[in-house]
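Every protein chain except one is present and positioned as in the full complex.
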Amino acid sequence: MADLWTSKLSEYVDGTLSAADRQALEGHLVDCGDCRVVLDDLQRIVSGASALGDQAPTADLWPGIEGRIRPSVTDIRDLGAERRRRWRVSLTLPQLAAAGIALMLVSFALASQLGPRSTTTTASSGDTAPVLHVGTARSQAVFAQAVAELQEILESGRGRLDSTTIRALETNLAIIDRAISEAQQAVSADSANGYLRDHLEQTQRRKLDVMRRAADLIAVAS
Amino acid sequence: MAASGDPSAFERLYQRHVARVHSLARRMLDYELADEITQDVFVRAWEKLHTFRGEAAFGTWLHRLAVNVILARRGTLGKQRQRYTESDAPLEMMPARTGEPGTGMDLEQAMARLPDGARQVFVLHDVEGYRHEEIASMLGLAEGTSKSQLHRARMALRQHLTA
Partner (left out) sequence: MFIATALLALAAAGQADTTFAVSTNDRLSLEHHAGSVEIRVWDRDEVQIMSDDDDPTIQVDRAGSAVRVGRRGRHATHGADYQIRVPAWLPITFNGVNTDFTVRGMAASVRGNTVNGDIWIIGGSGLVSIRAINGDATVERVTGRVDVESVDGDVAAMDIVGLLKASTVDGDVTLERITSESVDGSTVDGDVFFSGKVHQDGRYKLATHDGDVTFLVPEEVDATVKVSTFSGDFESDFPFTITKLGGNSRRFTFALGSGSAEIILEAFDGTIALRRAGDN
């Protein structure tokens, strides 16, 4: 008997019993202390459930999401002729000797001609992974722009980090810059080499990763 | 801006809604998968952004999409768990533990101890506010089954919380 009434208590709490059933149950509740206790408990549970707040994940999931929503370089070993032509056009420019800096200057110049950038970067920590189709001036412009913006964050926030951390970051960014420069020189001498293009891209990504981690540290230290 | 495919604008939407999506994933499935499923939800939302016409609040649209992703994952979970136990490289497995009686627990902990079906109905109805008609459609149940599962969940929670 008790189970018959108890089984209706949830619907009673939800207000979905028929008028006749509701009346019968309310009559029963007058005499049944046990059912009243159960009803109180169920109402508390329902109230508690509707009041449950939301809790953000402990880890920052955005980088994983961002990595999946931005197009990524898969296999660039088989670049089409059009891309090779574009690369060779940029190679003929006098500035494109061996230095990576020169390449970046050219990239900036091309970027200004290309108009608004295709990816949006903001001056905040933990930001963008730009498309790095190595071998296009546009991609190099995107990379340079991301570096410049992250550099701005690092410069403005370096006072929040201790000297040991700053030294480690600067030393390692210099190591990566040297590697990027060497890779760029190699790519400019052998532009059809898929390994060299991949390697340059990976090394540039590494630089952005380290800079982003530094920016995250600054944000946490703020 | 997000609707036109601007990742930075989408990140702002992510920041605003991630807590709700993650909590839903955690409560509907389990904690260990919640991070992964939350990412799946936002990636799917990005892919489907072009279908959002603004006729409802974005949060409502996103929430419904999250429920769909979670329910789709629910169907493959059984097979995946089997594969995890057979493989040499199990990924994030919750250790099998039983709670100590009499320790008292909060509602979230008690919910995690419910059987999957009852817990999902409880989360959708009492936490998220869906009607039985909607829940039945989502979970492929009869409406009466949804109601009885809900009652079962509430009674089990009552037992856990008053232990």
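Read from first to last, the chains carry the letters A and B; within each, the first residue is number 1.
Heads up, the rule we're going with is that contacts are C-beta pairs under 8 Å (C-beta built on N, C-alpha and C of every residue); 3 or more make two chains touch, one makes a residue touch a chain.
Just so it is clear, the model here is predicted, and its values are computed rather than measured.
S.K.: Looking at the full complex, which residue from B:13, B:29, B:49 or B:107 touches the chain that isn't shown here?
M.R.: B:107
S.K.: For subunit A, which residues lie in contact with the unshown chain of the complex?
M.R.: 52-53, 55, 58-59, 162, 164-165, 168-169, 171-172, 175-176, 179, 182-183, 186, 190, 192-196, 199, 202-203, 206, 210, 213, 217
S.K.: What does the interface between subunit B and the hidden chain look like in terms of residue numbers?
M.R.: Against the left-out chain, subunit B lists 31-32, 88-95, 97-100, 103, 105-109, 112-113.
In the analysis below, only the chains that are shown with their structure count from here on.
S.K.: Mind listing the subunit A positions that touch subunit B in their complex?
M.R.: 6-7, 9-11, 16, 38, 41-42, 45-46, 48-50, 52-57, 59, 61-62, 64-66, 68-70, 119-122, 127-128
S.K.: Within the complex, which stretch of subunit B touches subunit A?
M.R.: Residues 6-11, 14-15, 18-20, 22-23, 26, 34-35, 38-39, 42-43, 46, 107-108, 122, 126-127, 129, 132, 147-148, 150-151, 154-155, 157-158, 161-162.
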